[in-house]
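Got a structure for you, written out below as structure tokens; questions coming shortly.
Every protein chain but one is kept in place in this view of the complex.
Coming up: chain A.
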């Protein structure tokens, strides 16, 4: 930790202030965590499989071949499914928000609108609870903490829909772009595609998560720079296990070999998982709460003719009146 302590009184012995860490940890374990993840991309890109692979559980209901029993929805639908999972004493309520129908129509104009609407509705729900006079001890959090955007592995460029969606939504939600079904490209093709995609994202001014402007300090920035340079991660998902070199691994079996999902030489799934779950999960929630939600709230409060220039709302007014 590279922070300096501003000089104050010097301690002449151990007191026990540092026990607050344990106290805090215990409290958070007791209350549990919420995490809401949204997946966006046209059908067939392996969204559900990826999420199930990430959380090693059937958290996302796979649309088992829509050609057979389900039709392509006429508009983009929003389907949120929640499960409680536990690991190491940590309880998490995970909500996976699926967006079937996105990018599947002939005319995909404005197909991001139902998604944008859903995201804002969750902010609105939270805001409503927050401004109550009598508030709940813990406001239920349904806000989308992370939106994984699946890029089709065409190998060439981003589609117009991709840039349109990401441009419009990157300011209201954390977007993590991934290259889906990475096993359809060779490593070289993958690298080239990644470079091209990153260049396009930069040119279009799309700030995906982790956003540069929210890096808190130099340490943060250097950690996040490494991640940003490796994004978008090229991933493969699978819920089937195979025997490889005496070990049971998750993979995809093809005639020419087994693609090992968690093998960093085969794809970048492990990197995505470590980044998303093991190091930045809490940060995703904090950026959503401290930045995206605050932006929504400020806009909303300004809309209703509130005092535009004055920072404090009713209290100053009341002091004037009474």
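To be clear about the criterion, a contact is a pair of C-beta atoms (placed from the backbone, for glycine too) under 8 Å apart; a residue touches a chain by one contact, two chains touch by 3 or more; residues count from 1.
The definition used in the following text is that contacts and distances are computed from a predicted model.
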Choices "Ubiquitin-like protein ATG12", "ATP synthase F1 subunit epsilon", "Ran-binding protein M homolog" or "Septin" - which one is the UniProt name of the chain not shown: "Septin"
Selected residue (touches chain absent from view) among A:54, A:144, A:179 or A:231: A:54
Hidden partner interface residues of chain A, rising order: 1, 3, 5-21, 23-30, 32-33, 35, 52, 54-59, 82-93, 124, 127-129, 131-135, 137, 140, 216-217, 239, 273-274, 277-283, 286, 290, 294, 297-298, 300-302, 304-307, 311-315, 317-318, 320-321
